[in-house]
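Excluded from the complex is one protein chain; the other protein chains are retained at their positions.
Let's turn to chain A:
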Amino acid sequence: MSVSTLDVAAELESLQSRFKPISVEKDVPVHMDLGLLTLSDPAAISAETVAAEPDFLKNLARDNAQLLMNAILSLPTERNDFALVASLPAITTRLPREKTLPSGPALTRWEKFAKEKGIQKRKKSKMVFDEAKEEYLPRFGYKRANDDTKDWLIEVPKNADPYQDQFAAREAAKKERVSKNKKNQKRNQASAAITAQGAPVGIMPQAAGKATARVKGALSSTAKVAVDAQALAQARKQRAQLKDRLRETLSTTQISTASMGRFDKALKRDKPVVDRVAKKKSQVTGREAEERLQALKILKQVARKRGVNAELVNARKAAHLDSVAQAEERRGQPRMAPGAKRKLAAAKARARK
């Protein structure tokens, strides 16, 4: 037994000399996020130390890994059928947001201008004193204070046409203001729609890279610049598309009249945008040789269709000749085939030789 005891002690000693101790001493405490199984060592490393000790980084990594393992094994564990499982705590590291912050509703033109100029909204009281009625009345709406629509008399302003209907003028001015406001509202809505559609989600790696080159700063700020540039480009593209569509619609409406737009009075600034399929214009000069070839080709087609070239044997002519020959035969005068006379003469000449 004593032999075996000794053996165990020796074995342990040899093992301990082969493996490094599991306890690690650190001068600067490390940050650990066990939820992410991460350890970061904030201790500074000098180049001299690394140069002097070749295994320094390796040892450092081993020590830190050991620390991480220790920490993980100190967590509550449980053994299931396959392995020892440690339950990890929640993540403590604060990670950057994946997506851009949602932007608020788009600013109207006035809001934008006011923001630039630093104009702030002032609270106005709801009730206003009406001097004629000598009481407080609402500023706007039904039974409002100083209601100028209820005037029974309007002083003709200086330099105004005395015969102008001031009541009508007031009403017209009001209508004008309302329509102008409506127009502006529509414009704001349209631009808001474009920016809402246009802003892309997330950071494009390429754009972010470009932005970094231009703007030196923290990652978050470069990313924001990149996103802004992206959104701007997108908005521009959409604007161009909108313009194209508008032009297309205009060109359609320009010819959507009974005379296909031919006899319509053009507006002063209404340029004809009709750009239908351009009529293929034939070149007047410079293609003469090609033209001739084409003409001959067509001639051949037409001739084939007509059977003009098939005139080598003209059926009508052949029939006519045949009937003539037959008639002559009947009369007892055998008709000589064309060329036969010549052949006969040649044969006679040969015979004479």
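Heads up, the rule we're going with is that a residue touches a chain if its C-beta (ideal position, glycine included) is under 8 Å from a C-beta of that chain, and two chains touch if they have at least 3 such contacts; residues count from 1.
We take it that contacts and distances are computed from a predicted model.
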> The complex lacks one chain in this depiction; which UniProt name from "Probable 26S proteasome complex subunit SEM1", "Ribonuclease P protein subunit p30", "60S ribosome subunit biogenesis protein NIP7 homolog" or "Mediator of RNA polymerase II transcription subunit 27" does that chain carry?
Replying inline: "60S ribosome subunit biogenesis protein NIP7 homolog"
> In the complete assembly, which of A:Ala9, A:Ile22, A:Met127 or A:Leu296 touches the absent chain?
Replying inline: A:Leu296
> Of A:Lys112, A:Arg187, A:Arg245 or A:Arg306, which sits in contact with the chain we cannot see?
Replying inline: A:Arg306
>> In the complete complex, the non-displayed chain touches which residues of chain A?
In response: 281-285, 287-288, 291-292, 294-296, 298-299, 301-303, 306, 308-309, 311, 314, 316-317, 320
